[in-house]
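The structure appears below as structure tokens.
Excluded from the complex is one protein chain; the other protein chains are retained at their positions.
Chain nomenclature is as follows: A and B, assigned in order of appearance, with residue numbering initiated at 1 for each chain independently.
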């Protein structure tokens, strides 16, 4: 189980980095921008969580091989993401991306519970871990963060996933099991929402 | 006095949260966005201050009932903020909002003095506590922060309020008194500035 979780984490980090990379490409940034956005997309959420709960050293400072890997990836991708491979990349990425949403929400919540945070805040930290990399990328790209507009249940999935983990930890389920269950729920819900185009309603002035 | 301060703090946090909420509504965000902006407006300034001076646990992690309250508020507001109630909400909110400006500047400055910061930096921390929730909301909404443009003496009031607190603490006034005096000054000045439309001059290229 733990090995499966580790592989899932790697796949998810790569997917997050690739989505940051594609964002930089869409805006015609230079290689610095590509690396920066890939990095922020992959590690931004976890970094914000760690700064908020004062957990050090940061994940990517402890495991610096990851930073080098993202750097290498951002140098390689111009070749990998060309012409023929690109449609394939864009079709495959949503899968590990949705996996990452569930997985990081689950691990972020678990970490926060273990740091002694109360349940609601722990779930929020899970949501931050899973979604704030994307928020920071959007801010850097000068856009209103997508998860605050009408995404396909992005933060909502992370929220549901976090509460699942809280519930399982409360009944003393083993950590890897509760993480896997939470991640699976988040992943399934997110894929379903994307397939069906489910969204939260906007609460705009038109409706008030 | 301390009880009055506690109630003033609650009113101010609610006012800040409501102003963040209204901002999200103006942009037609979904419920996630509403909660996120209400949360950031209420706790963003204090969180940034605590991260800068390394004060943990964060206010809203220690008092997590507040996070739940803002969450509940952001679920309730679509009903509370409708049609008939709305004009009333929009007329009432500026009062606790100005109160919060003074109060958070005063408490932020006091906290920073007690953490051993030098006066000028302590006042800056007070200003950050009072105004940076709004700055982060503006950044998330993809706007140049209002307090850097021509607001009605927003940061200026917080600045005056902070120095009042520094002065009173220097002559050994009791903490609750100096906080109340600083907050009252900030509140009065801000209400006056809004009433009269006082603004700092722009220092644009036209004038150089």
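As a convention for this text, a contact is a pair of C-beta atoms (placed from the backbone, for glycine too) under 8 Å apart; a residue touches a chain by one contact, two chains touch by 3 or more.
Only a predicted model underlies this, so the values are computations on that prediction, with no experimental measurement involved.
Checked against the hidden chain, the listed residues A:19, A:47, A:131 or A:164 yield one contact partner: A:47.
Screening A:17, A:37 or A:124 against the full complex identifies A:37 as the residue touching the chain left out.
Of the options B:69, B:93, B:117 or B:173, the residue whose C-beta touches the omitted chain is B:117. Although one chain is not drawn, the whole complex shows that of B:6, B:26, B:150 or B:196 it is B:150 that touches it. Annotation for chain A: contacts to the undisplayed chain at residues 24-34, 36-37, 47, 51, 56-58, 60-61, 64, 67-68, 71, 78, 81-83, 86, 139-142. Contact between chain B and the unshown chain involves residues 51-54, 117-118, 120-121, 124, 135, 139, 142-145, 147-151, 154-156, 199-206, 208.
Heads up, the rule we're going with is that only the chains that are shown with their structure count from here on.
We define each chain's centre as the mean of its Cα atoms; on that basis chain A and chain B are separated by 31 Å.
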